[in-house]
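One protein chain omitted, others in place.
Moving on to subunit A:
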Amino acid sequence: MLHRVLRNTRPLLSTLSFSWNTVLARPRMDTSRPVERTIRAKLTQALDPKHLEVLNESHMHAVPAGSESHFRVLVVSSCFDGLSLLQRHRLVNEALRDELSSSVHALAIQAKTPEQWQEHPTLAKSPPCLGGSKHDGTMAQKLKAAQD
């Protein structure tokens, strides 16, 4: 009787053991690059892009290492069909309104339709920094907003 119970329990115990280990070995939450992840999430939700690139270009500017203040985004979406450049950029700006009014100081945008991207799949490059952030009294506030 006992033998039978133990035999039937063994698979259950193995399962429990496996589950317990799984519970203990939870993957670590990625808390790095919060602004970049938020930008990616918001653009994905708002514009359903076929292709999306979000580049943190803060290292190219006169801001502390690890900053998330200057970004370049490439959004390829059918949402842009029939829209002017200005209209497309406004859609992107609107999706990132909160970030642009707090921590994001500069946002370079490429907004293409899937056909345009297929024709010319090139990510534009940002011009070299001329050190404007060093003379910008609002930068400290923005950098602090990113940290909060």
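Here is the rule we go by: a residue touches a chain if its C-beta (ideal position, glycine included) is under 8 Å from a C-beta of that chain, and two chains touch if they have at least 3 such contacts; residues count from 1.
Note that in this section contacts and distances are computed from a predicted model.
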| item | value |
| --- | --- |
| Protein that the absent chain corresponds to, by UniProt name, given "BET3 family protein", "Glutaredoxin-related protein 5, mitochondrial", "Ubiquinone biosynthesis protein" or "Dynein regulatory complex subunit 7" | "Glutaredoxin-related protein 5, mitochondrial" |
| Residue among A:52, A:79 or A:100 touching the omitted chain | A:100 |
| In subunit A, positions touching the absent partner | 85-86, 89-90, 93, 97, 100-101, 106-110, 124-132, 135-138 |
